[in-house]
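Only one protein chain is missing from this complex, and each of the others stays in its spot.
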Amino acid sequence: MASYILRRLVGSALVMLAVATLVFFMIRLVPGDPIAAMLADSGSPEAREAMIRKLGLDQPLIVQFWKWFTNMLQGDLGASIYGNNQPVTTIILEALPRTLSLAFLSFVIALVIAIPAGILSATRKNSATDNAVSLFAFLGLSMPDFWLAILLIIVFAANLQWLPAIGYEPLSAGFWPWFSHLILPSIAIGTGFSAIIARMIRSSMLEVMQADYMRTAASKGLTVRVQMLRHAFPNALIPVVTVIGIAFALLISGAVVVENVFAIKGLGRVLIQGIQNRDYPVVQGAVLVVSAFFVLSNLAVDLLYAVIDPRIRYS
Amino acid sequence: MDDKDLIKRAESELRDAYDYDARDPLFGLSKDDMRGNKMSRRTTLRLLAAGGALTMAQVLPGLRPTKAMAAAHAGGELNCAWAGVGEIVTLDPAQIGQVLQFQIASNIYGGLMHIDNNLVAQGDLAESWEVSEDGLEYTIKLREGVTFHNGDAFNADDVEFTFNRSSDPEQSRHSRVIGNVAELQKLNDFEVKFVLKQPQASFLTKALERSSGRAMTIVSRGGLEALGLAQYGLTPIGTGPYQVTEHVLGQGVVLEKFADYYDPERPKIDKITIQPVDGVEPLAAAIEAGDIQYVGGNPVPTQLVSRFESNPDLVVDIKPGPGFQSIWINPWHEAMLVTDFDKPVEELKKEKGFMVRLAIAKALDRDLFVQQGRFGYGVPAHGTINPAMGYFFDDALATASEQAFDPEGAKALMAEAGYPGGAGFPELKLQTTPNTKRDGQVVANILKQVLGITVLVDPKDFSIGIEEFNKMDFDLRLGGSGGDYDPDDGLVDWMQTASKFNGPDRDKDAMPFGFWSEAESDTAVEAQSVTADPAARRELVQKANAITSNKVACGFLYHPVDVLVHSTSVIVPEDARIPGLHELDRISLA
Amino acid sequence: MMSDISAQEQVLDVPDMAPPKSRLRSAFARDRKAQVGLFILGFFVLAAVFAPLIAPFDPNEMTLDMMGRPSGEHWLGTDDLGRDLLSRIIWGTQISLFVGISTVALALVAGVTLGVVAGYYGGWIDNIIMRYIDLQWAFPNFIIAVYLVAVFGTGLLNVIVAIALAFLDDFARIARSMVLTLKEEQFVDAARVQGFSDARIMFRHILPNALAPIIVQATVSVSYAILGEASLSFLGLGVGPNTPTWGLILADGRSFISQAWWLGVYPGLAIMLVVLSINFVGDGLRDALDVRDTGA
Partner (left out) sequence: MAQPFLRIEGVSVHFPVRKGLLQRQVAEVKAVENVSLSLNRGEAFGLVGESGCGKTTLARTVLRLVNATEGAIWFDGQNITELKGAALAPYRKRVAAVFQDPFSSLNPRMKAGAIIAEVLKVHQYSGNVNARVIELLGLCGLSDRFADLYPHQMSGGQRQRVGIARALSIEPDLIVCDEAVSALDVSIQAQIINLLEDLRVRLNLTYLFIGHDLSIVRHLCDRVAVMYLGRVMETATSEELFDNPQHPYTRALIDAVPNPDPLAEAGREHVALKGEVPSPLDPPKGCVFHPRCPIAMEVCRTVEPSLDILTPGHSAACHAASPPQTN
């Protein structure tokens, strides 16, 4: 097990290094001149020269890469080209709690919807409830998250005026400000995700319910409710764990668009803005962090899997 | 006073302001006129005129919104939205590149001078000032007892520090603004002297101004040292009426009343939260839900204006906007080739490339464009000179210009150029930014309807678009200028062979000029810059303007309007309504 | 002495082992959901094919009837530039379906080729291809697509290529794992002994047997591609302003929906219906072809 973990860790690190290299050179393929955009109003050649010198963009690409790379290994992701050259690490550390809050809340919402729905539809297989849950799941999968986001804004923010339409408040500002700003975007992202989990819980519950130990439980005279909750459900959770890995991809992808609708400057929006501004260091940093999360969460899922399911052994 | 009297008085004031010999370093003012702690209206108008920054619009008091206003009181909290932007990237004057940034910064910092609602500079941290006979030395007495937000006392060292910082292009983007200063002398702790290389009438209003000038917006030595450059850009220390207590990128800026501000009357509101809001619907929802009571930043999207106007909880104040938007036509494109504009129009009209250019400009149905593209909020444009410039604006050009809307004439020109009904004409790309894509579609549709040519709208991120525009690598481009209060802003920046936007990065061997070069208008533009007599200047301005219009320097499209939206609970007094700025320290809550 | 070595002439009749095609048909005949899906999808496909005939207006024709309510003339209302929304959605069907299908076709061809080659040859070829796939696996698909559109620029072709590249790894993985299993089958050995070329073995013998999970993945991917295009267009990274796609109609309408709800509702509804019906069909296929749900 230890060597398996080590092997996966080293493998993940290698992937990250490759990602870093790829990202550095790819963003420079993107047409567009950040300096021209930044200095559009003053347009003086000496300011331009000074800016290029200051940012080190006059050096050969390979030198720039080496500098960035060695700094990155020490945890320094460089500084934004724009404004007062905010350190990329700061920008990302500021964005991270927003995306993580959003991801966390979306995840909670998804589970709150998906667990009862999945259990209900499994225990009442082929009933009207099952069909309704299944239809909901399909709808959830098919609805573009940004569309849902817009509809939610129209209904709950513009018409009913129950919740703020946009923005983010940190948890330190109090629970309600935090929660009220995040609930609509979380619903927008979480709905599609809940559909996936509900389907997964249903099918794995059905599988588990046919297993021998369930028949044993039934023969011991346990009530259906106890059978379901104590025996079937925990075992059915195992495949659901894999979804958590996929969850991150979905949440990040969803967050890119939904953060945009709700004007929340999370990782996704940092990335999109970075791309639009051709802010090389920011894009490099954001992509690196997103993929690090993705790689690590996949790794975590694999390891978690080994812990949850004693049948899986790694050599 | 009714409107007629107003205009009469304004006209006489304008005449008086311009009534001096252009070579007179004191612009017809006496030394006494120039010194003091508050300039007379006559003095300021004259200074502005000499600086080339005076317009009819400034002389005329703005029209006030008609909705009744409740009585003001001090204190309270205000939530503002900054429209069309995701974050306030920096509040460091040295790095500020966008209007929406100095709109905020102006409330945080003090400068030596600050313009008022007539766009006339008044003393801010300068208590009084004197100008030497030759107009080369400005001795400024600084206000005493001013403190920075961090408690440091303000004195001449801070002026010196700011000056040195702003002069260094490595540290500041605005070194050009104070390029005319030969030397800054510290006379004592509260007195400094600027020595200029040559007389500059606009010195007080442009170089020393705290908001749009930015070069002499006083920054804090201690603050920069303690916070570091990056953090200072977020939560700067200044001497202004408000201090930044919180600023997280993408989340907004929290301003709190600075208790030790030198004017005890200001600011009135205790706490102001500024939230960047990108996107139209979230903005509308936030305003209509009452989350937001005041809108700054980029212009309010025009489709919302009539809706806000009909909302009894909101005040919408519309003024002429100082700017123009055009369709730039690349003269180096094969189908629109013009290599030499220095010919009479009749001569040019014999060239195929010019026929196409003129046809495109003539085909622009500007009324339809304003109605469809801007929901009725805008003014058809035929030149760079906008209606906010009042006195210089040329009403007649709308009908007299060669490029006045004329569908039949446009069609005839296309046919003559060999493309009857657009047949055989190549597909053109119309470059826009993502935000002006919609305008581009309206233009493309108009050109399709009138000329039968296919124009594909090609939205590009600003960073790409500006690069291609600078290289003259485009077919058509939708773009233009804002903040043009003086004829210079449009003419000098855009309509001269040497203009800074005129294809600076083009291949200079293949393209001797950028989008436009014409000797006669060059001469007129230069002459108007140094002409003091308003009538004469107006003549030169309108001459240059007419040439650029007739010879199609570009297809002029529209002038925007300036719209201020706020809740009826917010009281915006006359002196807080400076076009393009938000004087948050003067507004109050009902 | 042929008589004593001839086989029984009786052909075995095993109904549950009917050829795949008819198996599929019978499975679909029982699957109400898949039928509904096929019906809706057929409806949209017809709309796409006959768009020029059935769209009541030119989708790009602007009028001054801006943000007009749904009416007898404009069934779904008009947009912010006075264009007929119904006509735009009908034409958008064409683009959206085209993007969905061509994206997946491209991803499928490229991904499956990579996967088959990697699985069949193994060794360093497999190593190189799989390291690349691992690398791609380190990014969420949508992020890849966003990034690639930024690199290539917007436009129909670029969006198709970007989404296709983003989906490539899924197909490569599935194809490779199928090949690794099928490679051990004796008919592959037989083919090699008979001197068949590697290409023939890979694409004529192995691939057809690996199609079931690939088809299911492809079906699901079409829906993701349609959603992906819509999301890209929504972010302004899409097909370009001159082509009505559902995502673009939504993105353009986004600034007007509180004044014209139809601009926000109908294009979204179209996306949802098509994606829903594809999911229904995909689910039916999954059941019929007995492919395990991969969840992804």
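So that you can tell them apart, the chains are marked A, B and C in the order they are listed, and the count of residues begins at 1 in each.
In this section, a contact is a pair of C-beta atoms (placed from the backbone, for glycine too) under 8 Å apart; a residue touches a chain by one contact, two chains touch by 3 or more.
Everything numeric in this text was worked out from a predicted model, so none of it was measured.
The missing chain, though absent from the display, is touched by one residue of C:75, C:98 or C:196; that residue is C:196.
Residues of subunit C that touch the chain left out of the display are 1-2, 4-9, 11-14, 17, 19, 185-187, 189-197, 200, 204-205, 208-209.
Keep this in mind: only the chains that are shown with their structure count from here on.
The touch graph of the protein chains shown is complete.
Ranking A-B and B-C by contacting C-beta pairs places A-B first. Averaged C-alpha coordinates put the centre of subunit A at 24 Å from the centre of subunit C. Centroids of subunit A and subunit B (each the mean of its C-alpha atoms) stand 41 Å apart. Subunit B and subunit C, compared by their mean Cα positions, are separated by 50 Å.
Residue positions 254, 257-258 of subunit C are each in touch with at least two other chains. Shown for subunit B are the residues in touch with two or more other chains, namely 279, 281, 284-285.
Within the complex, the subunit A residues that touch subunit B are 31-34, 36-44, 46-47, 49-50, 53-54, 79, 82-87, 90-91, 94-95, 98, 150, 153-154, 157-158, 161, 164-170, 260-265, 269-270, 273, 276-278. Of all the residues in subunit C, the ones that touch subunit B in their complex are 60, 62, 64, 66, 80-82, 154, 236, 240-242, 252, 254-259.
Here subunit A touches subunit C in the complex through residues 11, 15-16, 18-19, 22, 26, 29-31, 138-139, 141-147, 150-151, 154, 158, 196, 199-200, 203, 239, 242-243, 246, 248-250, 252-253, 256-257, 260, 271-272, 275, 287, 290-291, 294-295, 298, going by the rule given at the top.
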